[in-house]
Each structure stands twice: as structure tokens, then as C-alpha cells.
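Just passing along the structure, written as C-alpha cells.
A single protein chain has been omitted; all remaining protein chains appear in their positions.
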Amino acid sequence: MASIEIRNLRKTFGKVVAVNEVSLSMTDGEFVALLGPSGCGKTTTLRMISGLEMPDSGSIHINGKDVTSLPPRSRDVAMVFQDYALYPHMTILDNIGYPLKVRGAPHNELKEQVTSVANNLQIGGLLARRPGQLSGGQQQRVAVARAVVHHAQVFLFDEPLSNLDAKLRLEARAFLKHLQREVGITAVYVTHDQAEAMALADKIVVMKDGSIMQAGTPLEIYRHPVNTFVASFIGNPPMNLLPCEINGGSIYVQTGDSPQAMSAAGLRLPAALAKGSQFTLGVRPEHIRVLTEPAADSIKGTLYVTQTLGGEALVIVRVGEQLITIRLFEDEAPPLPNEVYLSFDADHLFFFGPDGQVLR
Amino acid sequence: MKSPMQRILLTGFTVILAVFFVTPLLWFVFAPFNPQASLSVTIPQSPSLANFEEVLSNEMAMRGLLQNSVIIGIGTMVGTSLIAALAAYGISRGTLPGRKILTYVLILFSSVVSGTASMVPIFKLIYDLGLIDTHIGVILVMIGGSIPSAIFIMQDFVESVPRSYEEAAMVAGASPLQIFRDVTFPVMRPGVLVVGIWVLVGAWGSFLTPFILLRNIKLMPASVTFFLFYDLESGMPQIRLISAYAVLYTIPVLLLYLLINWRYGFRFFGGIKQ
Partner (left out) sequence: MQKAILSRELSLLFLAPALVFIALFLLYPFFSIIQMSFTNQTLVGANAINPQNVGFQNYVELFNTKDWMRQGEMGHSLWLTVQFVIGSALIGQAMLGLGIATAFNNRKGLLREIVFTLAIAAWIIPDVVVAFAWFAYLDPEGTLNMMLQAIGIQPLDWLFDYPMFSIILFNTWRGTAFSMLLFSSALASIPPSYMETADVIGASPWQKFRDILLPLLRRYIATDLILITLWTFNTFTPFLLTGGGPINRTNVISIYTYSVGLRFFEFGKASAIAVVVMLINLVLASIYLFVSRNQQGKTA
């Protein structure tokens, strides 16, 4: 078990800045998710922690020890790759036992440890097989077993569930969470799936274009996104973002040619929101009501489409040029006229300045 | 989308190609079994194995085929495969400048340098090394000749091993040599086998190198010991024996090659794309 301290990590590939001044500290036993869209530098960050990639500048400390320039094998880390990287020519036993073998463990001891880990992960019956004979979910467990077997200080996961189909992914997610509870591992987990990050992590680090946008617990990030990027990246369907202007007691929603006024009475406006200024209003799909009659705080839109998802339903409404998604916790959306009115839950509104940063 | 017309065209094309490729070899189907064989193709009046019996009883010829050719062939195969696998790994996983065109230049270079003219300096070299009239001399020269193409083909197999395999081993704590021995080499073994058989076939058929470097008839491989079946007085080839010997000499490597080809397919796409 270990703590990790990353300071000002930077890595460029030619002209591409893959990772830009990333700093991050993790305490012992913490499970941290690096979350962000494809190409934002998550894998590169993870590979620098593992030692597979050398940073241009910055430092990495594990348990207080500077490992920045050490090769992977001297860092005592374990890694699960996106494609699992299970060796096709080795049995599952040999695959899981490989980290022990290169450390010179005697064969019987190796076998004992592998068997115990495999039984723990419920793949004890597969040890004589080869990776090609296993299902995706089983391969994933083998890859985890290989990482667990030599009790590394730090676990690194690079999108370990992205090769699984939706159902298996949920199962594997629960399994990983359970494992983390049981073993209490310190782990860095890379994913582009916000739900996965929310479900698994003690702390989420949201990245964009090589930089950290926000770091915090899942709920902090969900409740207090610091900018529009984080706001729209966390939550599914994503938060609706509407360009607005405030003037007098009204907010003008500028989604089309003619702005629509909406009463600002009853809204807790942030202090930084000056009169007459432009801002972005954020509201999550579950915090909008669909009305068939206009109200003082509503805006008008036309029904675009409804989607029945079972247990919940989505109503998508066109306001000006923008589509707004509303989430209803009903089996089916009620019959709606073509012309509808949207009212936002005043307690759950977000205000972002012209630069995208949240206004307080 | 196969119309009957296309089928007929394709079948016709196949027949023409089959005739083109197989007729030069027809002679080998008949002559070895004909005690009166000549250069023309005739169905033997009384087919027999007499030619084979005579060839099999020629001790030098059989030693050439079963011992010398095998030693030279396997030696060249093992040496080339191992050295080329290491080199391909070094090139593909390293940072040497110019590594992208290195093998390409080597290939061009080797087809330019190989040729009869280089036999003179090579003879001198082997002579200076004291390896004239030894199998090891022949094997070394053959390894030297086949290494560029072997690296060229092998590189493709190295590239097809996912890097994450090696990175997983690195994180697990393996050293570069352990990674090569435990992970990369076993995963690319089909490639090594394909290259190996290809080299074996080349060495098996090679005539000029052993002809120039060997003097003792007891050491000569089958490609050279064909001359044992020339008539001593007239200097003319004894067709019936040569055809039988040729069959014994060819069939094993031909089958081996076809087997490997069917099993693993013929692959060199990556390397060939420049």
C-alpha cells in the first residue's frame, strides 16, 4: 500500500502536448479515476506512473521515494492493460504467475500463490487453459489476477473494461469495486466512461487536453463542477447548457433569433453575476419539468422526440436552435402537445461565466 | 456475386495456369520409374523402382542427401532464424536512427552484392578463416547471404506482437532478455518457423556455395552430389538415375514448405509496404 505524489508532470510527443503540468496526490488505499475524453492524456499519465514513459519534466514519488527516472521493474507497480496483454502461448497459471517467475519465485510457491489469487477471483478452474479459450470477462479477471498476485504497491488500470460488452462491464465493475473494498488497493484507474469513474472511484480527476480540470470525490464533481466541460462530461444524459443574458429581473435565453424571457425571481443568483452580463445556464435533465401551459419562469419549445428507456423516459425539446433533454422517472413519457413549456428547478441551476468557469 | 460466366472464365484460367506450371514437372512423374528413361516423357512400359534402388545403394549420394544436406540445411536454418529474430527485435523495438530504412537498404544491398562476383572474396575470406572444406564454412556463408531477407520478413512478425505484451512484462519486472525469451520470441514463433523453413529450402537447393567451398566428396550436400550420376567416360548425365535422385532430394523440402505455408499462410505484408 502506498501514497503517490505527482508534481508538475509534463510530456510532449513532437508538437503534441500530451500531458501538461499535472499534479496529483493520492493517499494510501485511495482509488483514483483519471477521467476524460479520448486523447486527453490519461494513458500517457498512467504510463509515466508505471515507468513505461519518461516525463519531460516533473516528478513522481511513491511512498515518499522519488521514482521519476526508475524503470518499471523498480517501481513495484502492477498494471492491467486495455487489451489485457495475456500471453497466448502461456497457460493461465503461467500468465498469472509470470511476475512471480521473473522475481525468481520457486515453482511450488508460485503455484500456491497463483491458485489462491485465482480462487479469490473465481477463476481457479481455468488455470490449465490458455487465454484464447476464455471469455472476455474471464480474461479480464486473469489480467487483474496477474496484477494482484505479486502484491504491488500501486495498481494501474488502463480502460480495463472497455473491451467488454455492456452487461459484462457492469458485472466487472461491481467485481472491481468489491475487490478494492476487500484488498484496499491504491489504484489509478483510467477511463473515458463517467459512470464507471463515478461507480468505482474515491476520487475523480477530470482531464482535458493534457490538463487537470477538476479533482474531487464523485459527488463533489457531480454537484459542483468547476466549468462547463466538467459539467457536461459528468452525468448521463449530459447537463443542458444554455447561453443567456441577465437583465433586470429577467433572464433571456438566447438559443435562437429571438431571446425568451424567464423570470429570475426565486433564483439564487451568484454574486459574480453582474447585471447585463452574458453567462451560460446549466441544468441537468432530471431538474426540468415539462408543462403544457406557460408559467412565469418557463420558456417555450417544440417537442422534438421522446424516448422510452424503461424505468425512465427522455423528452427532447427544441428551443430555438438548441435541443434540451429532460429526464422523467416514469416508464413512459405522458402524451404531450407539440408546443411545450420548460420550467427549471431553481435549486439545481449552474451559472458559468463567458470563460466557462463556474460563477460563485 | 459469382455469375456462371465468371466461374467458367476462372476455371479456364485455372486450367491454363495448371498446365503452364505442371507440365515442366511431368517428366519427374514418369522418368524415375522408367529404367529406360530419356529426356522425353514416356509412360514406362514396365514401371519399376530399379532406378531408386540403384540411387539408394550409392553410398556417397545418400550421405550427401541424408547427412550433409541435412546438416547444412538445419545449421543454416537455426543460425539464420535466431540471429534474424534477435536483429528484427532490436530494430523494431529500439531507437536506432534510420531503422525504418535499414532493412530496406540491406535487402537492396544483398541482392546487389550476392552474385557470382562476390564468390571470389568470400572464398578468400573462408580460406583465411581456415574453414575451407568444412560444413561450418558453408553454413556461415549461407547465413550471411540469407540474413537480410530473413530480418526483412521477421520484422513483420515482431511488429505484429502487441507492444502491451512486452510492456506488461516490463511492469511485471522482466529484463529485456527475459522479455525476448519469455514473451516476444514464443509469440512470434510461427514467424520464426516460416522464415526458418524458407531459409532451409534455400540452403537445401544452394549449389554454388558448397561447390566452391567444399572439396571432400564425403562432405558435399545433395545439390552437388548430383554429379555422381554423370557417366564417367562420356560425361553425360544418366537421366534415369538423376530423375530418381532428384525426386528423393526434392520431395521432403517441398512437402515441408507446403505444409508450413498451409498452416501459417505466407506473410510479409508489413515489411513489404516500405
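Assorted remarks:
Per-chain numbering from 1; labels A and B assigned in written order.
In this text, a residue touches a chain if its C-beta (ideal position, glycine included) is under 8 Å from a C-beta of that chain, and two chains touch if they have at least 3 such contacts.
This is a predicted model, so every value here is computed, not measured.
Within the whole complex, the absent chain has one touching residue among B:Met170, B:Leu213 or B:Leu228, and that is B:Met170.
Touching the missing chain, out of B:Val138, B:Ala172, B:Met220 or B:Ile242, is residue B:Ile242. Although one chain is not displayed, subunit B still touches it through residues 1, 10-11, 13-14, 17-18, 20-28, 31, 38-41, 83-84, 86-87, 89-91, 93-96, 106-122, 124-125, 140-141, 143-145, 147-148, 151, 163, 166-167, 170, 176, 179-180, 201, 204-205, 207-208, 223, 226, 237, 239, 242-243, 246, 249-250, 253-254, 257-258, 261, 265-269, 272-274.
Convention: only the chains that are shown with their structure count from here on.
Only residues 50-52, 71-73, 77-79, 81-83, 85, 87-90, 98-99, 101-103, 146, 150, 156 of subunit A touch subunit B when the two sit together in their complex. Residues of subunit B touching subunit A in their complex: 162, 164-165, 167-175, 178, 182-183, 186-187, 189.
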